[in-house]
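For this depiction, one protein chain was excluded, whereas all remaining protein chains were kept in their positions.
This part shows subunit A:
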């Protein structure tokens, strides 16, 4: 047996570029800051701000200091007042900017929701013709109505095609300009309101109630109108509120202590920060605002909105923020083999010859039989013959007198009949003398039966090759030919193989390091499935999977304390999509699937699941990193403010003024300004998300602790010192 090694790179028809390893995000457009300003000011309304306890406290403090500054005006007092108000405005601005980006997208979507007139048919039944049509506004369509849409018209609402086939332009929703085919029955039946039918005529049964269409939901999602706090956000808010109360206590109880200290050191003079009545109100509020976690308090909701937004930019719609959070927690990924792990189609990768057959002859026969085979498998055979065996490319049209034998489910083989030996033997050395040449290619049993019928006796090598290919998870295609009246001959076997997408193994290795188990789901038999699973490097596989098996697998994983993510598009995927913690429905799928999942991928790209997990993780990391940063900042602020207030009473405390700040006033103002400015400085980070490098928890934690923990301790020392140096130049401040 000659096994020909033809490990040239297989041709990848729809080769996708390797996705970028860093989960990026949209950049911050400086103009957005300006356009969001009115919104930011509108959010100063205490009834709105109340939902953010940390910033609400800052606002109350701002009001208080404004009153105090009015009573005892000074440059210092008014500077503090201005910067406290700016702190609140900056926080609102962060949220407004995050929302602003969504609003722009929503505007574009709204344009797709033009007022269309639907052609409702009454009493439609399958196959019925000549039914009465009513023209009704699209907004009045209810679930169960049946409408007709023809080429050039907009689909009036979400629904399933119940009759006909059409090409539909879905660019309004997906941004993808290539039209897609929608047809009745099967998993390609869902149409979305606002998309345009380009050809033919379809009958659609509406599956939505008015105002609850996919487009409506999409608009409200990207606008953040229906935004609810996620469980983790709620928990973090509780922690931040508790920290705020602790600092409120620390600052409020400081006053009697300060009065006492001032009283026992009567020699100490009064200053703008401390007099016989204790610490001045303005300074107390400044201390409080500097200590409470304003940085994270200001950016928390922007981080959440931006996380959803990053998904939208990748054409994924999450139905809730909760789903994005769950994505970060996913510990088991169920991946469909076809389209996710492997390229959609099998490819010819090798030719195995039978006894006494020249490889060249087998390649030629394989090429001939596949010339008219327009399936991807067929094309890949032609490509293999050309690239692996140096056969010149031929088009089916060259052989004008060829009779093509098409593949049917009954014969399970295809091929070609050429009169006079065809062009396969231009030198005329053909021993058959130019009789009829018949070439057949197909399923082992069918082709071998054809050979025997025509007097041939296939050798044992064919059977061995077939078994070997099957065992390796491939699909064998036997090639045979018959020249003239000679007995038919089995020439060899084409090895068709599922081709794993490039880079998948590295991706799965990465997943493993992140603690995520990957399970491949396939309808293949266990032998094939095992071979592909091993090649792709997934942790486990589910072969001959039925929807019930899938459901059972999800439940078993969940019972073991794992969170499961999966993709699906068919109606029979719906229960599993609903059961999974993260269920990503393909936009090309059925309405039932889209209803059941908690995310919809508009690109219908199952690989997206991996990116979704990364975005979920990035969202949580950003939240944790900025919380750490915010709390770590407090250390430097204490070193700025405590000596500034009390060095007058106890000069020894001046030793705490490690930054050597200019004066008590500049020190306190510098801390307040730093506190406000850092919010603006971190807005881009909050919107973009912190750098996320997939990897194990320990490495990730070490890195983030270093950057945001240690950085959070050091940064304000530097920042406050710089601001203080500048403030020292301002006359009349100290």
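Rule of thumb we're sticking to: a contact is a pair of C-beta atoms (placed from the backbone, for glycine too) under 8 Å apart; a residue touches a chain by one contact, two chains touch by 3 or more; residues count from 1.
By our rule, contacts and distances are computed from a predicted model.
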### Query
Given the options "Acetyl-coenzyme A carboxylase carboxyl transferase subunit beta", "Large ribosomal subunit protein bL32", "Potassium-transporting ATPase potassium-binding subunit" or "Probable peptidoglycan glycosyltransferase FtsW", which would UniProt use as the protein name of the unshown chain?
"Potassium-transporting ATPase potassium-binding subunit"
### Task
Looking beyond the chains shown, say which of A:261, A:411 or A:470 touches the absent one.
A:261
### Query
Which residue among A:56, A:76 or A:247 touches the omitted chain?
A:247
### Task
Would you write out the residues of subunit A that touch the absent chain, in ascending order?
231-232, 234-236, 238-239, 241-243, 245-247, 249-261, 264-265, 287, 291, 325, 328-329, 331, 512-517, 560-562, 616-618, 620-621, 623-625, 627-628, 631-632, 634-635, 638, 642, 646, 649-653, 655-656, 692, 696-698, 700-702, 704-705, 708-709
